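Before I ask anything, let me first share the structure, which is written out below as structure tokens.
In this view, the complex is presented without one of its protein chains, the others remaining in place.
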Amino acid sequence: MKTVVIGVIGADVHAVGNKIIDHVLTEYGFNVVNIGVLSSQEDFINAAIETNAKAILVSSLYGHGEMDCKYLRENCDEAGLGHVKLYVGGNIVVGKQDFKEVEQRFKKMGFDRVYPPGTNIEDAVKDLREDLGE
Amino acid sequence: MKTVVIGVIGADVHAVGNKIIDHVLTEYGFNVVNIGVLSSQEDFINAAIETNAKAILVSSLYGHGEMDCKYLRENCDEAGLGHVKLYVGGNIVVGKQDFKEVEQRFKKMGFDRVYPPGTNIEDAVKDLREDLGE
Amino acid sequence: MIQNKKIPWEDFLKKREQILTHWETGSSPLLDLDKAVDRLKNMPDHKNFAKKLRKAKAEGITMIQPRAGVALLDQHIELMQFLEKHGEADFLPSTIDSYTRQNRYQNAQDGIKESERLGRSLLNGFPAVNYGVEGCMKVVDNINVPIQARHGTPDARLLTEIIHAAGWTSNEGGGISYNIPYAKNIGLEDTLRYWQYCDRLVGYYAEQGIELNREPYGPLTGTLVPPSISHTVAIIESILAAEQGVKNITVGYGQGGNVVQDIAALQTLDELTNYYLKLFGYNDVFVTTVFHQWMGGFPADEAKSMGVISLASTVATLGKATKMITKSPHESQGVPTKEANAEGLRASKIITRLLREQKFPSSKELKEEKEMIKKEVNALIYAILNVGKGDLAQGVIKGFARGLIDIPFAPSEMNAGKILPARDDQGKIRILEFGNLAFDEDIKTFHRERLEKRAKLENREVSFQMTIDDVYAVSQGTLVGKPRQKGVSA
Partner (left out) sequence: MIQNKKIPWEDFLKKREQILTHWETGSSPLLDLDKAVDRLKNMPDHKNFAKKLRKAKAEGITMIQPRAGVALLDQHIELMQFLEKHGEADFLPSTIDSYTRQNRYQNAQDGIKESERLGRSLLNGFPAVNYGVEGCMKVVDNINVPIQARHGTPDARLLTEIIHAAGWTSNEGGGISYNIPYAKNIGLEDTLRYWQYCDRLVGYYAEQGIELNREPYGPLTGTLVPPSISHTVAIIESILAAEQGVKNITVGYGQGGNVVQDIAALQTLDELTNYYLKLFGYNDVFVTTVFHQWMGGFPADEAKSMGVISLASTVATLGKATKMITKSPHESQGVPTKEANAEGLRASKIITRLLREQKFPSSKELKEEKEMIKKEVNALIYAILNVGKGDLAQGVIKGFARGLIDIPFAPSEMNAGKILPARDDQGKIRILEFGNLAFDEDIKTFHRERLEKRAKLENREVSFQMTIDDVYAVSQGTLVGKPRQKGVSA
């Protein structure tokens, strides 16, 4: 059973999507480590180290995602999590922006997968399986 | 009391605005000759000749105004109504078009005044007074 | 002398020969009745208007349908496909252009040419007669939902022949509703005959086992029409259609603006139409209702128009209309682009879906309003039947001539044009001038009292000025027209 860390980064309290991601990924057979809302980069990194996770799924809904996610990739690498996949989804920037552009911005920041608003979490399961190996 | 001819041109049956224009212009002291809906160019011209009108107010709501109003200026001139002012208003073209452009089109066709959709008829009273002399 | 009697088939056929000569497309071999029957029989259920309506009514849901039509065939098909896909339309229309409506097929032909030349539609609708059965077939073959002709044509006989033969499974119109609001001096005797013809054709198809839908046009002038008046017309046209053999009828009503009155109108429309059809002995007619989103002047602002559209959708769904005709945010400006049309549809669609499990609850106010509408409709139908000495067709002609029934703001000279409507203090549509309308004193007193209440609140007299203010009101963002100062523009 692959372990994935999920949580909502920064000063963000949007809890609904997080609870549903937890439920759905668990149903799909993942070992879900949910650090919940209001989680810092360190929280994510520590949880991934402790649980030997294969992927970190960052949620950011409230718009500050761009600031909160800065250097997350670098900090993961430094902590020895270079092999861990980084996903991000939710409403990750402020306002309705062209998603192609937003995706580029976050890919440059080192995220492996970037999801637009309203993504059905089930659609990410395919990606997870692909990236982590069945 | 200045006489004005009003009516709705072509195969157009929109009667509501016409009834209201009749009522309002009468209240403002004009002698209103109302030829009603479904009126041809000839109907307008004959009415203007018979009543010695100073202006013809053409309504067109249904979208065929551009075709129905073709050569109305020329036909008026031919009938000796060169001095008669020509106004047009309503929804005079098909669809939501840039009004500046539409106005140009109808001015080129010889109309003295062209009004956009939803014009309050009271706003035309000022123009009428100006054009016909108080 | 016209009567409400089924046209004998031989008479119909004789007339038909003549009709088909009205324009060249009438000579198409596809207008052979056997061919047409074949084609209609081969229409799959999901493209049959009548069947899809039965299903919707059984499920208690509200279907949506736009108005739309352009001059050029390919563009028209594109428009239909767009509205099906991006508007999520349950039913498609083809709104017919105004020249065709007046049987000016040559003008329509010129409009097609001119549109081809300029590359934009100069016609306000689709000239179906000019494109003939072949063109109309192409339309229906390229879409996946039922399609209907929507027009306003006093004499739609050739049009009707063509669309049905092409596989269009519904037709809007009626001898009153496509005359009084859409013509100036065409006699009612004529239009009643024209529409008996159209209905007889549908009746013929019914005899061949093909169920087609017919829809009397509900909103009439779309301008402050009291429900009892439009209901009366809808019921009469249903009876006239049923006599010709029509089995699937959708009666319509245009949003008035007061929610309770609108719900009362929708409910009574269904109840009364069924009641009267049975009373007249037509026991096997399947009735559905259609609610028209606000038919009067729209606000210029697109966001506000979306508000009006959505409010209408709420009322239609809670009132359990089987179908709703939608408007677009371009309404006040002109024929909408396909994108704007689809926006109106999608806003409507989500509301019909969100509220599908819900129904407007019954209440004292609703019951009172329903009672009032029923009383009024009964009075009007009684008077019309009475003056027709028991024949409904005769009653219509004499009833209109005497103003026993009278439609506000209608252009037709067949209409007395004596009544004046206005809103009461809650925005319900009432009548301030009755002309000869066949209402008794009780009913009139009720209307007067309600209007007095408003007048008092607004500190003015009940008068035509109220009517004018109400005509403008919605486009200016209120329902009940506020008193305007003369010379001051709002």
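A, B and C label the chains in the order they appear, each numbered from 1.
Just so it is clear, contacts are C-beta pairs under 8 Å (C-beta built on N, C-alpha and C of every residue); 3 or more make two chains touch, one makes a residue touch a chain.
On a predicted model such as this, the values are computed, not experimentally measured, just so you know.
Shown chains touched by the undisplayed chain in the intact complex: A, C. Within the full complex, the residue among C:Ala108, C:Leu122 or C:Leu318 touching the omitted chain is C:Leu318. Checked against the full complex, the candidates C:Val308, C:Ala321 or C:Val471 give a single residue touching the omitted chain, namely C:Val308. Residues 10-13, 15-16, 19-20, 23-24, 27, 36-38, 62-64, 66-67, 91, 93-97, 117-118, 120, 122-123 are the ones on chain A that touch the missing chain.
One chain is missing from the display, and on chain C it is touched by residues 257-260, 299, 301-304, 306-311, 313-314, 318, 342-351, 353-358, 361-366, 425-427, 474, 477-480.
Here is the rule we use: only the chains that are shown with their structure count from here on.
If each chain is drawn as a node and touching chains are joined, the picture fits none of the line, ring, star or complete shapes. If you average the Cα atoms of chain B and of chain C, the two centres end up 29 Å apart.
Of all residues in chain A, none touches two or more other chains.
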